[in-house]
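A quick write-up on the structure given underneath.
Note that one protein chain is taken out, while the other chains of the complex remain in position.
Coming up: subunit A.
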Amino acid sequence: MNSLYYQKRLSRNIGDKLFTSLSVICALIAVLPLIFLVTYILIKGGSQITPELFTLEPNPPGDDLDAGGINPALIGTLIITSIASIIAIPVGVGGGIYLAEYSKGGAFSRFIRFGVNVLAGVPSIIAGVFIYALIVSTKILFGSMYSGLAGGMALSILMLPTVIKTTDEGLKLVPNELRYASLGVGASMYTTILKVTLPSAFRSIATGVVLGIARAAGETAPLIFTALFSYYYITGFGDLFYEMGSLAVLIYNFALEPYDAQNKLAWAASFILVLSILLVNIFSRILAAFSEKTKRV
């Protein structure tokens, strides 16, 4: 027998076959339930979509068949995530600029980078507990307790590490020649950063930030005791200082209601939340792939 031929019966070849099939099974177990989950949400939630869903207030839970819509929660999610972005983006981008452009790898910047990683690992509910202690229980914001503003602040703590990290890493990818060129023609450091390095890293920073926002929009734990929930339309600026509904908290509250109508509303809200998060993710992925191709010009 020629030993250079592939021999099926060899124990190493049998072992290889065995492990290959094991890893296929692992991949199937990993992917199938998740695909099943997404299609279930999209089908079950998608079938609940009606025009009224976007315009009505949810009815208070009860035995009635008509649950109303999710308008306040939809607007509330937009408002709360906007507040979080307004706080987290400037702070995060500024911090990222410091880390990438100014720091020289000393103790301070190493500590901040370490802190960013630690903060990213802090459970989201702890961010809620922190804001509860700082703002909700002290009524420091014009005497109001649970408010949309407090909810936005809690979410901003969760977004901050993502924004700093993407800015830091995006700026580090900008070639140093660009900086030398700009400084060489006499630009100062801040013009170099604002006019040269930030614009050339803009796309990768924006991608990371948008993904961070999408993630924050689905966060629930910090909101259930900072923004709480509201059944009523958001009518004006003053509503920021009162309880505010959000899609995520609506799903949580209505999933636990014993009434079918409310449960359906929760499915509809999940459909909208999951669909928008998936779309943002796919869009940013396409954008990233596109920018990778154009970068080599």
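The criterion applied here is as follows: a residue touches a chain if its C-beta (ideal position, glycine included) is under 8 Å from a C-beta of that chain, and two chains touch if they have at least 3 such contacts; residues count from 1.
Rule of thumb we're sticking to: contacts and distances are computed from a predicted model.
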item: Complex member absent from the view - protein name from UniProt, among "Extracellular solute-binding protein", "Phosphate transport system permease protein", "Recombinase RecA" or "MoxR-like ATPase"; value: "Phosphate transport system permease protein"
item: Options A:Leu37, A:Ile86, A:Ile140 or A:Leu173, residue touching the unrepresented chain; value: A:Leu37
item: Chain not shown: contacting residue from A:Leu53, A:Ala67, A:Leu149 or A:Ala214; value: A:Ala214
item: Residue touching the undisplayed chain, where the options are A:Pro90, A:Pro175 or A:Gly238; value: A:Pro90
item: Positions on subunit A where the hidden chain makes contact; value: 12-13, 15-16, 19-20, 22-27, 29-31, 33-35, 37-38, 40-41, 90-92, 94-99, 101-102, 104, 109, 111-112, 114-119, 121-130, 132-134, 137, 157, 160-161, 164, 176, 179-180, 183, 186, 188-190, 193, 211, 214-215, 217-221, 224-225, 228, 248, 251-252, 255-256, 263, 266-267, 270, 273-274, 277-278, 281-282, 285
